[in-house]
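Only one protein chain is missing from this complex, and each of the others stays in its spot.
Note that the chains are named A and B in the order they appear, and that numbering of residues resets to 1 at the start of each chain.
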Amino acid sequence: MKSSVIVFPGSNCDRDIAVALEKMQFKNQMVWHKETKLPKSDLIVLPGGFSYGDYLRSGAIAGKSLIIDEVIKAASDGCLILGICNGFQILTETGLLKGTLLRNKKLKFINKDICIKVLNNETKFTNKYKKDEILKINIAHNEGNFFTDDDHLNQLKKENLIAFKYSDEKGNINDFSNPNGSMENIAGIYNSKKNILGMMPHPERMIDKLISNTDGLNLFKSLLN
Amino acid sequence: MKITNQIIKKHGLKSVEFENIKKLLKRDPNLLELGIFSAMWNEHCSYKSSRLHLKNLPTKGNQVIQGPGENAGVIDIGGDDAIVFKIESHNHPSYIEPYQGAATGVGGILRDVFTMGARPIALLNSIHFGSPTHHKTKSLLNGVVSGIGGYGNCIGIPTVAGETKFDDTYNENNLVNAMAVGLAKKNKIFYSKAKGVNKSVVYVGSKTGRDGIHGASMASAEFDENSEDKKPTVQVGDPFTEKLLMEACLELMKDNSIISIQDMGAAGLTSSSVEMASKGSLGIELELDKVPCREDNMTPYEMMLSESQERMLIILEDNKEKDAKKIFEKWDLDFVVIGKTTNTNNLTLKFNGKVEGEIPIEALASKAPIYNRKWVRKKILTSKIDLKKLKKVKIEDALLKILSSPNHSNKSWVTDQYDQTVMCDTAQKSGSDAAIIRIHNKDKAIAVSVDSSANYCKSHPITGGKQIVCENWRNLISVGAKPLAITNCLNFGNPENENVMGEFVECLEGIKEACEYLNYPVVSGNVSFYNGTNQKNINPTPVIGGVGLINKLLKPIGHDFKKENNAIIVIGKTFGHLEQSCFLKENYSITTGMPPEVNLLNEKNNGENVLKLIQDNLVLSSHDISDGGLIVALSEMAISSNYGVKIQKPKKLTNLIKYFFGEDQGRYILEIDTKNLKKTEQILKENNIYYENIGQTQKDYFEIDGELKINVKDLFKLNNEWYNRY
Partner (left out) sequence: MKFSITVTLKKDVLDPQGKVVQDTLKNIGLNLKNIRQGKYFEIEVNEKDQAVAEKKIDEMCRKLLVNLIIEDYRINKL
């Protein structure tokens, strides 16, 4: 399976996602943001980091890069798009995903291992997970507080487009298990065609038992399925 | 412009220094030249009060590739890999503007590391604040922690370890020491020595503004009531540009275009150009009108003294300009040839074709003043604390007092603001004795830790100096790493005060003795003097940053207990030394007395054997015993694991307070599976290591037989309150 990772000035989780993709036997290419053509890809990844320093608004400047037009085209052709952390922010800025990521409720950057529940395990990204499986996964962000309007929220619920919600280890979804104030504990969402996934937690940081755990592996295995 | 006495004073120069300048130039300096001397001759750049004594530190070893004298130190970690690391202070700027002061401190130390060709892989910090009740402490704490996180997280380098301390001594002078560690190839280290005449001198990075003009002079001045007026000199950091700069430099370093490279830190363009030329015994000529400027109408004076961040100076091989420029253009950074190397041995500054200033390089470098300042030895204190005269306290109450105090409370509030896991090689985060970073794509790993003991250093500087090197060494051993070398940040008060100078000299004596004995050389470092306000000086605070090597990382070892019913062994003898202890400070506010003795023979033997036990997979968890003593160390192991202990009281008749809270050195706590106990004890006996089997781990309760029994969950709760409440 072919993947492309878009690298913006300030992306800093690009190497991490490349390592994960290569470990899972993807044929991966790094694509510099100034490129005007994308290599043929089955999966395009917008990695985490601080593209353009998060200046103006997180993901706002990257959303205006030349390569983004190609990403939008690929998305409409059905290519799988994965936006992680800053990548998720860029997807909302470009409109590929609706909603926005606001500053964390407690106004501080938070780096922690938290739990998320897999709400929809029937997509290209999650079919190897069990329904309602609890994953322990790392978050590292300043602006992870998902917010959207009521219409979009209703659509997300109706069409089963909420990918993950922050929960506790037992699967309880409540304020206590919400690290950043996200609306309804939402940690990741799909577009209506379910070929685009945006998520704040970092699956690429959970693929090595020595460093953390392997709860992220099944996301990549699902993609290869 | 006539140079008046007022102008000389404003530049931080003494009249005798001014006379010296006149002698070296054989004429009066003009204002531009005076400015340059003031930057190069102040304490921060010239080390004039410390150079004489720093020469005595041990800096060599088989593991040392480059000792002090370069942008950072370099050590060999086997194969073709090298580790580049250094620690630096940014104290004065962070008192004035805590966020930017701390942020630019991180930026500066990162540049020192990647300028040598190393990709930074870890950041650490040692931050010290005044009393929590002091009116400035809360905002300083918030600002500094945000600033460190803001810069490190944005540039994408994990901040993995550190210490956060509070003490009255820092009330008007908080400390921010930032350490960076990078990975390089042994045969691709880049140095700052200029080579060859007529080579292009290239400026890369951000444009130059009016930031921080005279920042280096400010670092060398004490604060007084007028400190508030010094505000405009604080620089604003731009971690995004630094990320671009780092990637561009590392990309350029892939081939052989660079002859030498140096970052522009304190005293910006001045210090970088002078140091590069001085090391290469060359001259350097700069055409200042070519310097990319952010503001209009900048003068040569401003350009030379600006401390705008995120800039580097590179001397390129012939014919490499075009390709090098392409790289910097890709990353949207300025790349301009602003001068050339010469054989005149002068710093020649031209502006629009006219020579505005000319100074012999050596006048600024090797001929900078060296002072042998007056100093006095600390008197040895003979008084001992008589416990019987103190109001009795229960062991449980004393323990809880310590665990809930600001200095011992759980630091998640701080460390959760730092990205510790970016780059995916952090095998052990902050919270244990040392952090562990895997070397990317390899089996081996490094362990890193940063430590200080200002109270010990205040009471007896030689012992304090010895102790802090040993504690740092023990912290690396505790995670199964062989300690290789250190970097030190020496934070002291006014060196013109003979007591302060004495503290400096004696701390160095202690550091030297311990480093030599343990084969743990100093490869880089920084001195920060004048940490004082209105004649009140901070306690001597040498900060030691150590790096150790784990040859094959199978499983990271921390200080969290693994299972119940495992044996708990204490390595090293407990004498019960209470003076200068946490126990006396937190329970009685007593801060007098001698620190515990440091026995280097025991330190070495105990450490080497603990390391061997860990490497032989006989140890499940380990922790060195430092402030708070045995009981606090045991509590930390319990709190981090949710397992408790059942400890027997010591067999010999002894004062329990002294036994559990004494801060004797050279000790470790090891958790050993009962099936490995016999083998472990045999090894210890064979090597003449003193040890005690004090009990075992158990579920739920932290228990000392007949003395106390607390639910570990309650210990956890108490230990996690302070920061959230503050």
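Rule of thumb we're sticking to: contacts are C-beta pairs under 8 Å (C-beta built on N, C-alpha and C of every residue); 3 or more make two chains touch, one makes a residue touch a chain.
These numbers come from a predicted model, not from an experiment.
Touch, as defined at the top, links the missing chain to these shown chains in the whole complex: A, B. From the options B:I75, B:V234 or B:C507, the residue with contact to the chain not on display is B:V234.
Within the whole complex, the absent chain has one touching residue among A:I61, A:L82 or A:L219, and that is A:I61. Against the chain not shown here, subunit B presents residues 96-97, 100, 206, 209-211, 231-232, 234-236, 238, 240-241, 294-295, 308-309, 332.
Taking the whole complex into account, subunit A touches the unshown chain at residues 52-53, 55-56, 61, 64.
In this text, only the chains that are shown with their structure count from here on.
If each chain is reduced to the centroid of its CA atoms, subunit A and subunit B end up 36 Å from each other. Those residues of subunit B lying in contact with subunit A across their complex are 146, 149-150, 153-156, 238-241, 243-244, 330-332, 415-427, 438, 553, 555-556. Listing the residues of subunit A that touch subunit B in their complex gives 9-10, 12-13, 15-16, 19, 32, 34, 48-50, 52-55, 108-112, 138, 140, 142, 202, 204-205, 208, 210-212.
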